[in-house]
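Below: the structure, in structure tokens.
For this depiction, one protein chain was excluded, whereas all remaining protein chains were kept in their positions.
A, B and C are the chain letters, set down in written order, and residue numbers restart from 1 in every chain.
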Amino acid sequence: MSHLTTAPLELGRLVTRVSAPGRGGIACFLGVVRDQQGGRAVARLDYSAYEPMAEAECERIVTEARGRWNAEVALEHRLGRLEIGEAAVAIAAAAAHRDAAFAACRYAIEQVKQRVPIWKREEYVDGGVEWVNPQAVGRPDGPTAGVPEPATQTEWGV
Amino acid sequence: MSHLTTAPLELGRLVTRVSAPGRGGIACFLGVVRDQQGGRAVARLDYSAYEPMAEAECERIVTEARGRWNAEVALEHRLGRLEIGEAAVAIAAAAAHRDAAFAACRYAIEQVKQRVPIWKREEYVDGGVEWVNPQAVGRPDGPTAGVPEPATQTEWGV
Amino acid sequence: MSVSTAATVSVRVLLFASYAEVVGRQSLELSLPAPATVGALIRRLRELPGGAGLPERPLVAVNHAHARPDSPLSERDEIAILPPLAGG
Partner (left out) sequence: MSVSTAATVSVRVLLFASYAEVVGRQSLELSLPAPATVGALIRRLRELPGGAGLPERPLVAVNHAHARPDSPLSERDEIAILPPLAGG
């Protein structure tokens, strides 16, 4: 099952994939391209990935959610060029009850952000272009944004 | 905006309704008819409501989520006969970021269960029929299930 | 049939789901001595034929909003007696 696609994401397809007669709760998440980042108007963006590792990490996240909450998780991340309002990530997590469904869904999106090797190159309405560093959000830092500081993201491994 | 419908729920329609360029996170929930309840195999069920109050409570929940999390919530509950696997409730909550979206979505489903006057009559594969009392779940109690005990659900008001 | 005078409060009572089955009807009109409360209405309902099947403290809504036992009733209020909720 591929977790990466350049096609528009369809939440309904993920919901169908995780549905089953014993699963009464389905929690979902869509991460959508916003029209601004750190006060700068965003025009569009490009996602790229270290694809074989991104696939493997997504599959590990799905497996972990299954083990911890007996939840079935479907997870897709879009790559390539996205416009404002398009979904970059879609998650559906189904479990017998809603507590487990919400917990698994929340776990999946947090782990995607922490572990899956995907990068985002934003183009701004003012003409600028940046590789986004989530650790630097809130301190817009111009041309040095692409030169990251020592990694604190996962403390070298998860 | 009606929050009650006898037609099948479509999560995509709710997502569209809450989407906006500044909202980067959309959390959703689907509550689906399970194939069993307290160990008894469910055949199908009927939802009924005190409709004008149910509409009013749903609208109050939406308004509260908007005030607390600056989140836009769309919320629909299905009425009438449902089969196994069909969605009884669908919620989409959009906010600038995912924390608020998840919080608003979770709030909405919990409040629906606590406050909105909707009842569920389950038909079982063994031929039995019960009005479901969520307070009694886990202690299947036969024909007396429809005669509830003193209300503890919201302690007379919310 | 309700009779409204200065000394009584006439309200419409709605029963739903299992309560409608227990009492054998879905609505009725009642007049209570003024000043009337939700609690007084429930006591009266439980004295009616079939009313003993209602709990002492059911969920009650007045004019589409949740109410308490001491909530006051006004002329022509719509009072709904709500079985345990099972939406969601």
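Just so it is clear, contacts are C-beta pairs under 8 Å (C-beta built on N, C-alpha and C of every residue); 3 or more make two chains touch, one makes a residue touch a chain.
Everything quoted here is computed from the prediction, not taken from an experiment.
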Omitted chain's touching partners, listed by label: A
Sole residue of A:Val18, A:Ala71, A:Ala94 or A:Ile109 that reaches the chain not shown, by the stated touch rule: A:Ile109
Of A:Pro8, A:Pro21, A:Gly80 or A:Pro117, the one touching the omitted chain in the full complex: A:Pro117
Sites on subunit A contacted by the missing partner chain, in the whole complex: 31, 47-50, 52-54, 56-57, 77, 88-89, 109, 112-121, 131-136, 146-151, 153-154, 156-158
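We take it that only the chains that are shown with their structure count from here on.
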Neighbouring chains shared between subunit A and subunit C, ordered by label: B
Interchain centroid distance [CA atoms averaged], subunit B/subunit C, Å: 25
Euclidean distance of C-alpha centroids - subunit A vs subunit B, Å: 27
